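Every protein chain but one is kept in place in this view of the complex.
Order of writing sets the labels: A and B. Residues in every chain begin at 1.
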Amino acid sequence: MVRILKRTYIYLIFAFLYLPIAVLMVYSFNDARSRGMWGGFTLRWYVELFQDRTIMHSLYSTLIIGISSAVIATIIGTFAAIGIHNTRGVPKKLIMNVTYLPVLNPEIVTAISLMLLFVFSKVRFGYLTLLLSHITFNVPYVILSVLPKLRQLNKHLYEAALDLGCTPLQALWKVIIPEIMPGIITGLLLAFTLSIDDFVVSFFTTGSGVSTLSITVYSMARRGINPKINALSTIMFTFVLALLIIVNVRQAREERKERNGRRVPKKDSPYDPRFGSA
Amino acid sequence: MGDVFPRKTVLTILGLVVLSLALTGCGKEQPVLYVYNWGDYIDESILEEFEKETGIKVVYDTFSTNEDMYVKIKSGGSNYDVIFPSDYMVTRMINEGMLLEIDLEKIPNHVHIDPKLMGADYDPKNEYTLPYMWGTLGILYNTTMVEEGEVESWDVLWDAKYAKNILMLDSQRDSIGAALLKLGYSINTKDPRELAEAAELLKQQKPLVLAYVVDEGKDKMVAGEAALALTWSGEAMYAIAENPDLSYAIPKEGTNLWFDVMAIPKGAKNVEAAHKFMDFLNRPEIALRNAEYTGYSTPNLAAWEMLPEEVRNDPRAYPSEEVLANTEVFVSLGETLKEYDRIWTEVKAF
Partner (left out) sequence: MKRLSLTPYLIWMVLFTVVPMLLVLYYAFTVPTEGGVTWSLQNFARFFEPIYLRVFLRSLYLAVISTGICLLLGYPAAMVMAGNAFKRKHVVMLLFVVPMWMNFLLRTYAWLTILERNGFINALLGFFNLPRLNILYTNTAVVLGMVYNFLPFMVLPIYSVLSKIDKGVVEAAGDLGANPFQVFMKVILPLSMPGVVSGITMVFMPAMTTFVISRLLGGGQFTLIGNLIEQQFLVVGDWGFGSAISVVMIVVILLSMAVMSFFEGEEKDVALW
């Protein structure tokens, strides 16, 4: 019974989160340009979407920048978090406060200050500057996601691993990283999300010929956002959902196989029942 | 969690990262034209035709507000060849030496532009710009909620009958401008007394205002959320096309005439191509297509003549000469802009 209540709570929250998405999707079939009016059902926006080279181009850039900046930021951020966790006192406080700056700063301030930095250093604006800026505002979020996990870690885990014969690198890779993995994944997800949806920083730090989806959408606002964008959002959303379902089904199958004893858990995995509960 | 990121996925992602870094070093061989315009403000098939005809590749970027565009151009980080600022931004850019002079001889098609719309205050000799689209500031209203006679004066936006049914623009100069017009003053005034009066009026109006909107206003009017909205003619025509219950009026006290223009910023790499593009856009058939795509009013007389009757003679999109005579163009305010900003902050925060 309690379980049902718990699930219902989450479902309610999901309903809240997905309501606007549902609205978006419905309007992608609207046979009128304005969202103020329902003009009947149509598929024309989907057709027009694929003929629109600007939008497809922006989508491509957005995904590339999103994935790259998220991955790089996660790598830098995770190692930074590990380093910060092992620092003490004044240097640590200083570093933490500076880390917060991109989060604290209004986006326009981050955007313009980065833009000025690139102008002064005569870097050519384009993919590179865009990537650098995205990584810059992503890293603090990764650090903020990984740090709590590090603090949760048993202090002696690392030493124990070394005592048992691991080199520092092995200890890091096989012991620490798996333990903080939820934090790393959270950081990666947050970084990717922030990157995809960013407008202000992207606008001011990109170069000619490089536009992200956000920039394209915001630029349309004056003339009324074309429902082609709704169509694109619907497709993206459906794609992600489908991916989730596929991954889910695959995992369910694997779990069933495990239970039927046809597979043995990987050796040395923290989830190996021989090592106790993780 | 070990299974979530199998090796293949990691490798693909790393591959994408490498690819993206490689892209940062991409170069192009053929001549390129960099254009910076509002979103959805051109018929994109025109770009393809231009590319085919001239062999010049067009890289087309978009911006969402004049201010954003101004900061980008000023910082010098990007080099665009053709930009499309609005009138008030043009004076500012000219004063700061950000625009290149255009050579009208390289743009023979400029003769098609309506002479009445050339030489406006923001660029009296058209040394730097040519008009691209134009329009007026006025009142978009819902005919089922408002009588046609009522919108003859700016006073209607202060009418208590329409409390919480009025939409004003979240744009300093336009809303302060409406108040100034109601008082009979110039929309470019620097007189502190006149500005104080306008500020008072706006504060009095605030309880009647449903919201200060930007671009979402037209969709709201289409949905019938409000009876009256201060808006621009281009947006009004869009809204009217979506909802025939709507109409647009220019009050008798006069109004603001706005222009979106084409200009060449300093730092443009391909000035030749820029001129060719501007000339191409002013060909009557091309200007006509742009006008039909955007639904805005074109300054190109030859194109105007080819428009369908109902559009050509629609006084809302193409007002008469007398109405035009009673309009003012925004010019740069210099330091007084800070005063306008102060008033605006007071009105909105109070």
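Note that contacts are C-beta pairs under 8 Å (C-beta built on N, C-alpha and C of every residue); 3 or more make two chains touch, one makes a residue touch a chain.
Since we're looking at a predicted model, the values are computed, not measured.
Only one of A:49, A:67, A:84 or A:161 touches the chain withheld from this view, namely A:84. Against the chain not displayed here, chain A makes contact via residues 3, 6-7, 9-10, 13-14, 16-21, 23-24, 27, 35, 76-77, 79-80, 82-87, 92-93, 95-110, 112-114, 116-117, 132-133, 135-136, 139, 141, 144-145, 147-149, 151-152, 168, 179, 182-183, 185-186, 189-190, 193, 196-197, 199, 213-214, 217-218, 221, 225, 229-230, 233, 236-237, 240-241, 244, 247-248, 251, 277. In the full complex, chain B contacts the hidden chain through residues 1, 4, 65, 67-68, 70-71, 170, 172, 206, 209-214, 216, 219-220, 223-225, 337-338, 341, 345-346, 348-350.
Simple rule for what comes next: only the chains that are shown with their structure count from here on.
A separation of 35 Å divides the Cα centre of chain A from that of chain B. Residues of chain A that touch chain B in their complex: 32-37, 52-54, 64-65, 67-68, 71-72, 112, 115-116, 118-119, 125-129, 131, 178, 181-182, 185, 203-204, 207-209, 211, 215-224, 226, 251, 254, 266, 269, 271. Contact residues of chain B toward chain A in the complex are 1-4, 13-14, 16-17, 19-21, 23-24, 26, 34, 36, 38-41, 44, 59-65, 68, 71-72, 75-80, 214-216, 218-225, 238-239, 242-243, 294.
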